[in-house]
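Structure, as structure tokens:
Every protein chain except one is present and positioned as in the full complex.
== chain A ==
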């Protein structure tokens, strides 16, 4: 029987060996999203792309992995060993082997080889012939087979530039579900009609949407939408997305042919795009009883774009200006009136985001946003906290001289009573100063 004692089957998750700080968060979030709460993560290891799990059935495996960006595929486990000879022994010695052979006996099928850290040029046909003991009677179908059987070869590079010659480990399994890595290519910024300097790369914006648990038929909001990278990711996962930005030029795009709306049309997802609003997040116009299921964003850091909110930097200079009239109408009521803005502290903005999330998200709804942090050892990074929000993930992406992190919070409501630290208690140095003065 191909089941373990508790009626569960063994599967292999084959992940990519990149963004390892995000992998577990993505897998856990997707499992939780689909109500799969029995996965044992204690064997999960950042240093390997292989993760063995037990699941109830193939459907669970499909649900879990179909959206994963950092997973290549999940397989039903058939056997593994260090050499091909041992692999064949391993496969035939499994107690579920006979049962499996019968189950797929007449299905159309094909064989595939996948590798990790190496590339084998050996004769695959000959290798496939060695599997003849499987005794499959179905036709080989390369285009659309009912079953795909995969050999995963793991290599050990001899040095950084010299790949290993022979695999050090082999795993054999039946493909259940591939991850969503093709979407990375589909949403690649290079091919996107409207993008800008603030656009967020496809891979991690999709991963962010997964960790934020963006769900079909729900509402996702990006308060700092810019060119709409996170709106695009949220739309891909079926949410109705709405964005805002204080800078109208960003969301307007480059005219009628290249803007956020045309991006959605380009991806065939225009029904998922609601609108982008020219709006200051801190003077918010979304009615307060509107439930926003997910908030996902990349707030202004004060590096590339300054943090501004509505209001006069020097209120005295503006005193009485509301009375100025042009053509018999108050100047501020004119269609082309441009309001003045004033600088604002990142810490205050972060506090505002957390407070807003605590008011608008449903219980268990998620807030996810990116925050830059210097990886200068003598500066401690203080993560903003709110009494109603559980800080669930803090995933760091390292660059050469700085890093940024995805912070993910779950709204637990007023009874959560978690630790707090408002902006005043956190970092006193503005990141911008550090960014420009401290490095290089």
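Throughout what follows, contacts are C-beta pairs under 8 Å (C-beta built on N, C-alpha and C of every residue); 3 or more make two chains touch, one makes a residue touch a chain; residues count from 1.
In this section, contacts and distances are computed from a predicted model.
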Identity of the absent chain, which is to be given by its UniProt protein name, from "Multifunctional methyltransferase subunit trm112", "Transcription and mRNA export factor SUS1", "DNA-directed RNA polymerase III subunit RPC3" or "Ubiquitin carboxyl-terminal hydrolase": "Multifunctional methyltransferase subunit trm112"
Of A:278, A:306 or A:364, the residue in touch with the unshown chain: A:278
Which residue of A:118, A:311 or A:413 touches the chain not shown here: A:311
Positions on chain A contacted by the hidden chain, ascending: 216-219, 238, 240, 242, 244, 246, 248, 251-252, 261, 265, 270-272, 274-280, 283-288, 290-291, 309-312, 315, 318, 321-322, 332-333, 335, 337, 339-340
